[in-house]
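Here the complex is missing one protein chain, while the rest keep their positions.
For chain A:
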């Protein structure tokens, strides 16, 4: 489904991505983990074509993305960016934002049809935001805005879901809710999912493959159980982490210097 070969992205003399090769198969749930500045977001943007690589090549759904097929490919990719800074007075409601996911499916010069409206309502129901439909998007809390963003991506009926730090800048309860929601969507829809995060504690249980990134490079790619150990993660985050076991799973905490 995703095939990247030797992708590099450079901003002048600095590399955001360096020689990345990656393959993601249909139905996989992959989490890309790494500290800030590792190039995780850039990698997601390369996958959906919002960032053009300096070198290397890639295929999405078996096609090389170019200006003529980019729109068609992106229609099949649900993208949830990092939490946006939305003006609370912006005249757009939560329902309208979710409906943006159906626009490209409906096509130019056409109104959203009955089926589109059903899909929007289903996406809102799945994410539990039906009661927020008429609220201005800027009035919602960070967690609610993330749910709306996920509902919008789901309304697209995507084959591939890209999630960029979906739990960052949220309180603990909202982080838990969003993580559970992502798991529910994966279980119900079986959409190939690539999620980027720097938070160790909110990696969904069904994400069995981890890709560790640091300074623009993939340093490890493997099974979750093999990579979630103290030494690997300590190297990844450049600080000594210690592992402890709690009721809900494993907890990694930085050791005091």
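Please note the rule applied: a residue touches a chain if its C-beta (ideal position, glycine included) is under 8 Å from a C-beta of that chain, and two chains touch if they have at least 3 such contacts; residues count from 1.
We adopt the following convention: contacts and distances are computed from a predicted model.
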Chain not present in the shown complex, as UniProt names it (candidates "Fe-S cluster assembly ATPase SufC", "ABC-type transport system, substrate-binding protein", "Cation ABC transporter permease" or "MocE family 2Fe-2S type ferredoxin"): "Cation ABC transporter permease"
Options A:92, A:133, A:200 or A:219, residue touching the unrepresented chain: A:92
Selected residue (touches chain absent from view) among A:72, A:222 or A:254: A:72
Hidden partner chain, touching residue among A:37, A:81 or A:128: A:81
Contact set of chain A toward the excluded chain (per top definition): 48, 50, 70-75, 77-79, 81, 84, 88-93, 96-97, 99-101, 103-104, 106, 108-109, 111-112, 136-139, 152, 156
